[in-house]
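Right after this comes chain A.
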Amino acid sequence: MLTPALLLSAALFVIGTLGVIVRRNAIIIFLCIELQLNAVNLAFVALSRYTGIEGQLYVFFVMTVAAAEAAVGLAIIISIFRHYETVNVNKFNVLKW
Partner candidate 1 sequence: MTDLLASLRYEDWILHALIWLPLVGMAHVVVSSPERAKNLAFAWSSIVFVLSLGLWWGYEPGGGGFMLESSTPWIESWGVSYALGVDGISVFMVMLTTFTSAIAILGSFEYVKTRRKAFYALMLLLETGVLGVFLATDIFLFYVFFELTLVPMYFIVGIWGGERRIYAAVKFFLYTAVGSLLMLVAILYMYFGGGAGSFGYEAFLNADLSLREQLWLFAAFALAFGIKVPVFPLHTWLPDAHVEAPTPGSVILAAVLLKMGTYGFMRFLLPFFPGAAQHPTVVAVMLVLGVVGIIYAAWVAAVQPDAKKLVAYTSVAHMGFVVIGIFALTLNGLQGGMVVMISHGISTGALFLLLGMMYERRHTRLIEDFGGLGRAAPLFATAFVITALASIGLPGTSGFVGEFLALLGTFETHAVAAIVAATGVVFAAYYMLPMVQRVLFNRLDNPENRKFPDLSRREVVILAPMVALMIGIGVHPTPILERMEPSVQLVLERVEGAGATLGTASAGPSDGGPPGYVGDAGPGAQVPVPATAARED
Partner candidate 2 sequence: MTDILFILFAVVAVGGAVGVVVGRSPVASLLFMVATLASVAGIYVLFEAHFLAAIQVLVYAGAIMVLFLFVIMLLNLGHDYRADLRYGSWSLLSLVVVGLTAGVLMQGFSGDTGAALLENGATVAAAIDAAVIEKGAVGVIADPLFTDYVVAFELMGLLLLVAIVAAVVLAKPRGAGEG
């Protein structure tokens, strides 16, 4: 059952990647990143059956980081939205050289 799980993980990952590339809404980009993280988590869990419990520990850590990232990321989005009145990532490009 390992291979199907990994294939599923890969599928979720590339869909998430696609989302990051084609969407402009910062929140949805965020969601897609979460999706990618979940795909990786899935691979970790699947592999933990074959390598040891550490895989699950990593998932635990990833979730924590995801939570922290979501908190900070969303705060940034709020802050940017206050300034630009939009969450369209194409609209904020002041860091462009």
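The candidate set was assembled so that all candidates are chains of the complex that A comes from, given by their letters.
Criterion: a contact is a pair of C-beta atoms (placed from the backbone, for glycine too) under 8 Å apart; a residue touches a chain by one contact, two chains touch by 3 or more; residues count from 1.
None of the values given here were measured: they were computed from a predicted structure.
Colleague: Quickly now, which of 1 or 2 touches chain A in the complex? Give its number.
Modeller: It is candidate 2 that touches chain A.
Colleague: Can you check the complex and tell me which residues of chain A touch candidate 2?
Modeller: Answer in residue numbers: 1-8, 10-19, 21-25, 27-28, 30-32, 34-35, 38, 41-42, 45-54, 56-57, 59-61, 63-72, 74-79, 81-82, 86-88.
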